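The structure under discussion appears below in the form of C-alpha cells.
All protein chains but one are shown in place.
Here the chain labels run A and B in written order, and each chain numbers its own residues starting at 1.
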Amino acid sequence: MNASTVTPIGAPVRRKEDKRFITGKGRYTDDLSRPGQAHAYFLRSPYAHARIRTIDTAAAAEMPGVVGVLTGRDLAQDGLGGLICGWMINSKDGSPMRAGAHPALAVDTVRYVGDHVAVVIAETLNLAKDAAAALAVEYEVLPAVPDLAVAQAQGAAQIHEAAPNNTVFEWELGDRAAVEAAFAQAAHVTEIDIVNNRLAPNPMEPRAAIGEYDAGDEAYTLWTTSQNPHVARLVLSAFVGLAPENKLRVIAPDVGGGFGSKIFIYAEETVCAWAAKKVGRPVKWTCERGEAFLCDAHGRDHVTKGRLALDAQGKILGFQVKTIANMGAYLSTFASCVPTYLYATLLSGQYAIPAIYCEVDAVYTNTAPVDAYRGAGRPEATFLVERIVDKAARELGIDPAEMRRRNFITAFPHQTPVIMCYDAGDYAASLDKALEMADYAGFPARRAEAERRGKLRGIGLSNYIEACGIAPSAAVGSLGAGVGLWESAEVRVNPTGNVEVLTGSHSHGQGHETTFAQLVSARLGIPIDQVTVIHGDTDKVQFGMGTYGSRSGAVGMSAIVKALDKVEAKAKKIAAHILEASEGDIEFKDGRFSVAGTDRGLAFAEVALNAYVAHKFPTSEIEPGLKEGAFYDPTNFTFPAGCHVCELEVDPETGTTEIVNWIAVDDFGTVINPMIVEGQVHGGIAQGVGQALMERVAYDGEGQLVTGSYMDYQMPRAEDFPAFKVGMTETRCPSNPLGMKGCGEAGAIAAPPAVINALADALGTQDISMPATPAKVWAIAQARVTRQAAE
Amino acid sequence: MYAFDYRRPSALDEVVSLLGGLEEPKLLAGGQTLLPTLKQRLAQPGTLVDLAGIPGLADIAAEGGGVRIGAMATHARVATSDVVRAAIPALAELAAVIGDPAVRNRGTIGGSVANNDPTADYPAACLALGAMIVTTARRIPADEFFAGLFETALGEDEVIVAIEFPRPELAAYRKFRNPASRYAMAGVFVARTGEGVRVAVTGAGQSGVFRWGAAEAALTDDFTAAALESVPLDASDLMSDLHGGADYRAQLVKVMAKRAVEAAAR
C-alpha cells in the first residue's frame, strides 16, 4: 500500500511518520534549541520529608555562567498557584477529598525524595549543576511515611495538614447490603490479597521543556513533552495563573512515548515557562533518567483484599473489595480518578456479577506522586478479577476456562452493578479463539515434556475488559471530572484538493498521522499522501483533550468523521450547483461527486477548487471555502475486551521464568490499521509482562528510592519474549460512528494476570506477588519441593 | 560531570610520569564504567589519562601455550580472537557475554581487571585460570591482585600492561545475570589444570571475587557436577540486595558452578 493510493479502512498501511524517525529527522523537544537559550537544573530534595529552614542562593548565583537561581518563594511572590488535581472525589460521608497544596517549587516543606527545591539556570547544564552544588539548603528532617501499609496508622507522621491520617478520601461504590446478602448464601468464598506493584512508566524519551517569553507580545511559548498540550495550557492558565490562554502557546512536537506519564502538568515545565520571563532568556530543561525515576508520576501501587462469593457450581454471587491506593506525596493531575472511577467501575470484568461493593482509601505517602500509567486503574481491576476468578476455579476444581465461561455476560447491553453499561461484546468468542490458538487441549502433554527437562510449565488465562474513550462529558462531569472528555477535529480542504486534518488528539507513538489520514483517504477517495495530520500545537489546533485512555480512535477519529460529514455535505451543495443538479441527486463515491443515474460528475479536487474560486455557486447561500470543524462527545464509554493466554516455563534451580508462548485475542471493534493495532498490543503485553515479572519501584524505610536507574529497575528486553501471536474477534461498538473501541492499553491490562495465573499453575500455589522475580520464584519452587517431600 | 583535563600520551613511561605528577589523575581505558560514574558526579578526577594512544597495548598473542592479552584489548576483540578461542575458548565465551555488544566494543580487559567491580566477569577468569597481571612495574599473580571491592594490589602510578593466561585442560564460565543491570549476580569460572581445579566466583561475594575452596577440593577429586551437590558455601559472606538474598545467591553460585563443570567437561 503505497503513499499515492487511496487507503481503505482495514488495510495495514505503512506509517507516514516513519520516514523522519528512521532517518534521524524526528523533532523531539530536546532536539530543539531556541536562540539564546539557557539551561535549567533542578535542585531536588535528598530527604523524603523535611522542613526547609533556609535556602541561601547567594553563592550559587555568583558561580560562572549562572543566569538565575529561583525558589518557591519567588514563585509565590509572583502570585503563581500550585499544581492541581482535576478530578473531585467525595468520600462515603459526602465530604470532598482532602488535597494538600502542591507548589511547583517547595516553599517550606519537601515531601518526597526528588521534590523540587530550587532551579538553577545557567549557560550550560554542566554549569547549572556546578552552581547547584553551591546552593546551601538547611533542612530539618522530619519523620517520613514511605510505606502505604502504615500511612493511615495512628501516630504516623502527617504529610499534609489538610489530610488527617494521610487520608485523601474514603470512597465507596456499589451496594454493600446486596453483597453481604450474597455472601450469606454463598456455597464457597474465595479470598485474595494483592499488592499491585508500583511502576515507573519509562517512555524512552525523558520529559523535556523549553519555555520562551516574548516581551513584545507579552506571550509565552512552551515546548514540552505532553500527551495533551491544550490541557497543559488550560491548567497553566486557569489554575497556575502563568498567563491567559491567548498569551500562552503550548507545543508538543514529536513525543517519544508517554504511557500516561506525559499527561500530567509537572513542576518542571511550569517553572521553565515562568522562568523564561524572569531571566529574559529561553529556558530549556531535559530530564535525566535518574530524575525521571524520582519524579515522573509512577503508576499502580494498590494494596487490595478481595472476596468472591460463589454458589456450588462456581457461579459468582457477589464481590467485595477493599483497596488502599497510594497517591504519593501530592495529588497529580488525574490521580484521584485512577483508583476510583477507572478502577472500581471495571470490577465486574467480563462476568455477570449480581452484587459488587468496593471501598477505596486514597493515601498520601512520602513518595513520588502516583497517577495514570498505561491502563490506569483498569489493569488493577483486571488483575484482581482475573486472579480471584482463577483462584476460585482451582479451589472448586473447575477448569479456569470453564469457570470463566459459566460466568460470562452474554446479553448486551449489560448494566453492571458498578456504573458501567457494557454495550457490545462476545467474550466466549475470544476465549474460544484464544484456546484454539494456544492449543489449550494439548497443554498437559507439553507440561509432561517440560517436566522431563526439569522445567515447571504453566498456562494462564486472562479475560480482560477495559473502558475506553472516557465519556460522555456530562457523565464524567457528574462523577467529578473537571473537564469534558470530548474531542475536536477540523478538516481543511485546500483549493488543490489536498487536506489538512487538525486534531485535538496527540500522537506519541500511536501512528495517528497514518491512521487518521487513512480514514480521510478512504472517506474522500484521495491518496493518503494528500492528507496531512496536524496536532500538538495550541496555535494550530483550537482545542483538544489529548491522547490517553485509548481514546483517540473512538473519540478523536469520531470527531474527524463528524467534520468529514460536514465537508461532504457542503461539497455536495457546491457540486450540485456546478453540475446543475439537485443536491439530493448528488452521490459521493470513490472520490467523485456525480449526478445519480448519469455519467456527469466532478472529482473531489475539482469541487475543492470551485469552493475557493466561488464563481459557480451563490455565495449568499453557500459560503466560499471548504473547511469544517466538529466537536464530538461520545454517548458511552467503549468496552474493548479479549482473552490472553500465557504459557511459561520455570527453571526451579534458578527461578527464571521463560515465556514460551503468548496468545492475544482482542475485540477492538472496527480496526482501521491492523498493523498499528497489533503493534499496540505487542507493546502493551511487554509492559504487562514487565509488571508481572520484572518491574517494581521500591523505596526504603527512609523513603529513599532504591530503584533509581536501569541498574536496579528491570526493563523488559527483547530476550524476555517470544514472538507474540495476535488474533482478533470483532463486535462493533454501537456508540460511535466507526464502531471502534480502542486498543492502546489492552496488552498492559491483560498481561499481568495471564502471567501470574500461569505461574500459579506451574508452581502449584496461589501465593505469588508481582513482580515474580527469579529470587521470589526460586523461593516458591523450593518451598514446593519441600512440601512435596513432606507429603 | 565535573570538569577535568584530558591527556592522551603515546608511551607508557609518559603515562607513569603523568600519574606521578598530576593532581588527581585517573586512567581512562574503555571508559564503560568510568564515564557513567563521572556522569553521576560520583568521582572528580583532575585529569583523565587516556591509554588509547599507546601503541601495542591492545595486542593479543599466543604465549607458552596460553595467551597474553594487552590491557586495552576490548571485550569484543577477546571474544572473537582466534588466538584466544584456540587456547582458552572459555575466556572468549566470557568476553562474549560481558555487557552488551556496544559496551563490548569499548570496554577493555585491563579496565575491568583494574576496576575490580564485584560484579565484573574478568576477575573470575583471572583467579580461576591463575593469570598473571603484568604491570609497568612488576608481575602480579591474580591470587595476590584482587583485594576486595574495587580494590587491587595496583600502586598509584602503576598501569596494567597485559594479562597472561595459562592454558587450562578444561574450563568454562557460567553466569546468572542480574535481571536489571545485566552484571553478574553469580558468575562462576571453573578451570582444571595439571595442578588441580580452581573455581572463582564473581557477582556474589560481599568482598568481591573469591575462590571457592570447598568446590575446588571436591572437583579435584571428581570433576563432575554431581561432585558439587553437597559442597557447602557459606551464605553469610554473600551479597544480599533488592535482587536476591544471600541464600539465593548461594544457590545461584552452586547452579552456575555445576553448569560450568558440565560445559567444561563437554
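Following the convention adopted for this analysis, a contact is a pair of C-beta atoms (placed from the backbone, for glycine too) under 8 Å apart; a residue touches a chain by one contact, two chains touch by 3 or more.
Everything below uses one rule, namely that contacts and distances are computed from a predicted model.
Between the listed names "Carbon-monoxide dehydrogenase small subunit", "(2Fe-2S)-binding protein", "Glycine cleavage system H protein" or "ABC transporter permease subunit", the UniProt record for the complex's undisplayed chain reads "Carbon-monoxide dehydrogenase small subunit". When the omitted chain is restored, the residue from A:L310, A:V418 or A:I685 that touches it is A:I685. The omitted chain makes contact with just one of the residues A:I159, A:M557, A:I676 or A:L738: A:I676. From the options A:S709, A:T765 or A:Q782, the residue with contact to the chain not on display is A:S709.
Interface residues of chain A facing the missing partner chain: 14-15, 17-28, 30-31, 33, 126, 202-206, 254-257, 259, 286, 288-290, 508-511, 675-676, 678-680, 682-687, 709-711, 715-719, 721, 723-724, 747.
Panel shows chain B; residues 1-6, 8, 28, 31-32, 35-36, 38-40, 48, 50, 52, 76, 99-103, 105-106, 181-182 of it touch the chain omitted from the view.
The definition used in the following text is that only the chains that are shown with their structure count from here on.
Per-chain Cα centroids separate chain A from chain B by 44 Å. Against chain A, the residues of chain B that register as touching in their complex are 1-3, 40-41, 176, 179-181, 242-245, 248, 251-252, 255. Against chain B, the residues of chain A that register as touching in their complex are 126, 129-130, 290, 653-655, 694, 698, 706-707, 710-715, 773-775, 778-779.
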